[in-house]
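What follows is a single structure, written as structure tokens, with notes after it.
A single protein chain has been omitted; all remaining protein chains appear in their positions.
This part shows chain A:
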Amino acid sequence: MFQCRFRAGTRFRPLGAPALAGRGAGHLSRPTGYSRLCARDRLLRSVIGMNDLAVRLTGISKRFGSVRAIDNLDLAVERGSVVAVLGPNGAGKTTAISMILGLAPPDTGTVTLFGGSPAEAIRAGRIGAMLQDGAFVAGATVRDLVELARALYTQPLDTDRILDTAGLTGIAGRRLDRLSGGEAQRARFAFALAGDPDLLILDEPAAAMDVAARRAFWTAIRGYAGDDRTVLFSTHQLHEADEYADRIVVLAAGRVVADGTAAQIRAQAGVRDGVSLDQAFLALTGLSTATETEH
């Protein structure tokens, strides 16, 4: 097991994240319990039980007035995976994310992060989140924001590395209320990333970024994930899910209508491989009542 821990330093693919690779040895000694196990250990653990789940939703439901935002949703996210949550507007993606983060309690069902409550995981500094809302605070600079995030977590990344990863190096001194939409989104990514969390939760993270920023962003995400870091993101962009996620969960009307790799999703929707995922998505969410009966 100690051998595994020492491998942690080389967990990043060299192509994936030059910005994050080779972090100081400091994080190797971080007392995170099971969170730094190597792949073999995780395999063992998955045989033993479900201790290797980063997120577990069991039968959660949420109503807003007469609207059923989340309808008896079950979802398990394994540690070290990158999972995309896809769905049309109103499918319940943001609601599900705020329940995972403990910002809104579910009406029924339970949410578990790393085997405990969301509040416990958040207090332990294991969660980094990028919410959809602006999170603008007038008067603070990008650097202020990053320094604040670093101070709130016990084992943060280096400031320069965070700025570099999020593509903010040139604008660290700029005020948050003077950023463009894409820059603001990168600033919120930096805030989520700063504490080196075990689980990154991103609600439509790249929606306002231009092509270059988007590409750099996903490269950073892929570099961050893997080994034992988990990323859960929601998106409207099907190709993002297709390219960057290990697994895609399709939500419609607050339920899971499809779950698997991009190929499995296509198969489930009855579209050919190589056909754009858009068609599979439309087929699945359009026929959501038909697919629901299978579950």
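Going forward, a residue touches a chain if its C-beta (ideal position, glycine included) is under 8 Å from a C-beta of that chain, and two chains touch if they have at least 3 such contacts; residues count from 1.
One rule holds for everything that comes next: contacts and distances are computed from a predicted model.
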**Asked** Name the absent chain by its UniProt protein name; which of "ABC transporter permease", "Iron(III) transport system substrate-binding protein", "LLM class flavin-dependent oxidoreductase" or "Competence protein ComFC" is it?
**Response** "ABC transporter permease"
**Item:** Identified contact with the non-displayed chain, of A:Ala76, A:Ala140, A:Ala216 or A:Ala267
**Value:** A:Ala140
**Item:** Options A:Ile122, A:Val142, A:Leu238 or A:Val257, residue touching the unrepresented chain
**Value:** A:Ile122
**Item:** Residue of A:Pro106, A:Gly167 or A:Gly195 touching the missing chain in the full complex
**Value:** A:Gly195
**Complete:** Note that chain A touches the chain not displayed via residues 98, 101-104, 122-125, 127-129, 131-140, 144, 147-149, 151-154, 175, 188, 191-192, 195, 201
